[in-house]
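Accompanying notes for the structure given below.
With one protein chain withheld, the remaining protein chains of the complex are depicted in position.
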Amino acid sequence: METSSHDILIIGGGGAGLRAAIEIAELDPKVDVAMVSKVYPMRSHTVSAEGGAAGVAGKDDSVDEHCYDTISGSDWLGDQDAIEFFCNEIPKELLRLEHWGCPWSREPDGRIAVRPFGGMKKMRTWFAADKTGFHLLHTLFQTSLKYATIARYDETFATRLLVEDGAVRGVVAIELRTGKIRAIQAKAVIIATGGCGRVFPFTTNANICTGDGMALAYRAGAPLKDMEMVQYHPTGLPFTGILITEAARAEGGWLLNKDGYRFLQDYDLGKPTPTPVLRSMELGPRDRVSQAIFGEFEKGRAFHGPYGDYVHLDLRHLGEHKIETRLPMVRELCLKYENIDPVREPIPIRPVQHYMMGGVHTDINARTSLNGLLAAGEAACVSINGANRLGSNSLGEILVFGARAGRSAIETVRASGSGNETAILAQARDEERRLEENFLHKTGGAERIAKLRDEMQRAMESGCGIYRERNSLVASANKLRELRERAANLAIDDHTRTFNTQLTAALELGYMLDVAEAIVHSALDREESRGAHQRRDFPKRDDQKYLAHSVAHQAAEGPPRIEYHPVVITRWPPGERVYGR
Amino acid sequence: MSDTIILEVARFNPESDAEPSYESFEVPLRPDWMVLDGLNHIKDQLDGSLAFRWSCRMGICGSCGMMVNGVPTLTCETLLMNYAPGPVRVGPLDHFPVVRDLVVDLDDFLAKLQKVRPWVVRKDDFKPAREFIQSPAQLESFHQFSLCINCTLCYAACPVYGLDPNFIGPAAIALAHRYNLDSRDQGIEDRLDIVSRHEGIWDCTVVGECSTVCPKHVDPSLAIQQYKLTATKEWFKSFLLPRGKH
Partner (left out) sequence: MAQYTQFQPKAYRPRMSAYWYLDQWHYLRYALRESSSFFVAYFCVLTLVQLAALGAGAGRYAHFEALMRCPLMIIINAVALAFFLLHSITWFNLVPRVAMRQMLGRPTPDMVSSAPNYMVWFGATVILALFFLGVL
């Protein structure tokens, strides 16, 4: 077994991981930082973000207003101290990106341009056309190349955190190219592995979003927070689930049912106006808009297609010039994947799983409850997103908390002594044995990976979709239990060391089953409706009992143990969420 | 029309094979399936050992470039239907070492990307308190070259790279050009040292295929030819004003 060691190890090479790496390299070039990523960093899912990143920019705007929008957007489940810190930091981070070369879209006078976004009372979303995530990721990746001190393990798949004496001391990972199993030791480990959308069948998330880091932390003893909070984006293309950015509505797009009627007015989201009004109608928050579309499905006022019901997103009145300059990718995606031109035809869309508000439980400094383990980005839950994230807050989150995780990790390294290397390496060898026996040398087994994955995804959609209730959640939980047992009997017929993607698919399935279980049980225990978590059997928000974060601990046997931690309320007492009036 | 199509897929296992061979699979031919959907059908239903890279399935992560009927193609945005009635031949990208099946070794490309210094270089210490002012026209001047997704289709299309692996190549040069044109950057001279060597821009003989296959219309060939003009101008400048600081 090959071993190496670094001061800080970052798992995940997306926006949060790269931002952390750069922060560390800039703050202290003597700190030895390494990054493990199962894909080349510029392939990470940050690349798919489209609309933009919110940060107070205009003179008519204030940090307090951004805070309030985020807090009411979160249905008061976000921690207000974290949100205030976030809203203060984000403009500085976006400016830093500008100095690093991010091609932000501009006003005619050469200043940064901002656009409106759902649930935001002011125009404050910075954007690079509708490829903001792409430009942000490539800018970060290219900037990271400047620092010789950042070591990279590209296409290296993490399988286990090494924990010794209550502290995380490194990771075991498989180098895909060679199949070599490595023990990489570190005094601090940052999890920046993104989300887990692939536990759902219909998702905007890339194939790599399998909750790896969430599961690694969960298994190592760090709990997962608010996992029941699963965001559905209102506008995904049917069949593929490809995201049509919220910016399409921010630029003035309309949502229409089969009668050509702007139905959001029936869902307490305001009155229709020809031009977009902030925090109203199509610029409502994602949870409410997705629920409204679902409502149209139930009322039979939607179109029926081969891939389920859908409604229309109409951009025709924006004209070709605006679509071409502000939303070029939307047009490109529609032409390629739906064979329609949004300049001439409305776009068929349906709500699609998009984002996990929940994640590894961290404090405001990105520290988890395990010593030496930090987390940032979608993999983490600070929480600034509470029960519903506002569009364009996630790109900000990966920057602010990626950098914060980097800072905290340096402090951890400075304070940490050396661990018991013998014990750590013994643990790594255990993991090597597990990988060889259960996967690489495994013969027999009858279950196909794809079949189990498919059944898991269907169980998650039927039990844990936009609307939930006790019976469907219990059925899903039982199904997941059954799938975990069957997963022990997987058929692995690829015993090649070199680039074994069947091995990684099997390991990813294991991660997803763990994360799915945390989602279902957290949803089962929260007997209220709040933000993205809508219970048919408990349709009201219940601040008496549930103004609290759910925190799921993995149990040795049986379902996870769910605890509740109070939400941090500072200046904004819980109130009604008002949109469009 | 038949409702299935034959995919002939390159197989290579370095632990047992000396060279790649092609294996045929019959996959459903559906109107909205991309070539990638066909490959995933093989992996999920027929042969789980097939190795290929893919992630975003929306043409932005750059993972799934392969040779489809001899042409470098992003498989996630190319309809299987385009190749009906088949068979369709899917192989690893040309000109790169093959790691396994459809997976190629990209180390060389990543090293070249780093070599051209693709970041904002400032010679002065100027850091504006706000953003750098950049007019929409200044943004437009480099924007096209900032759209590269590093899919490396252009390398697979470039016979010069195939014949001379030292050639820095289309995507890396286009990226260097992107930073040169950015009004915030002052690194043009640093990059010239690397890019204007023989194995840089002067290796390019304007085949132009890099721009034809580019899925994001970056037009790396244009970048290289523009770079040649810049390099010539800089050469004359250094000739007329030796070591002169402007």
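In this document, chain identifiers A and B correspond to the written order of the chains, with residue numbering beginning at 1 in each.
The working rule: a residue touches a chain if its C-beta (ideal position, glycine included) is under 8 Å from a C-beta of that chain, and two chains touch if they have at least 3 such contacts.
The structure presented is a predicted model; accordingly, all values stated were derived computationally and were not measured.
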item	value
Contact with the hidden chain (one of A:Thr178, A:Asn438 or A:Ser462)	A:Thr178
Omitted-chain contact residue, chosen from B:Asn40, B:Thr152 or B:Ser221	B:Ser221
Candidate in contact with the missing chain, chosen from B:Ile133, B:Ile194 or B:Val207	B:Val207
For subunit B, the residues touching the chain missing from this view	12, 14-20, 70-71, 94-95, 97-100, 105, 137, 140-141, 159, 162-163, 205-209, 211-212, 221-222, 225-226, 228-229
Hidden partner interface residues of subunit A, rising order	177-180, 497-498
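Basically, only the chains that are shown with their structure count from here on.
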item	value
Cα-centroid distance, subunit A relative to subunit B, in whole angstrom	28
Interface residues, subunit A side, partner subunit B - complex	39-40, 42-45, 47-48, 95, 98-101, 103-112, 131, 134-135, 138, 142-143, 145-146, 154, 177, 206-208, 239-240, 242-243, 329, 332-333, 336-337, 448-450, 492-494, 496-502, 505
Parts of subunit B lying in touch with subunit A, wherever the complex brings them together	13-15, 32, 43-45, 48-63, 77, 99-101, 103, 105-106, 110, 113-114, 117-120, 127-128, 130-136, 138-139, 142-143, 146-147, 149-150, 175, 179, 182, 184-185
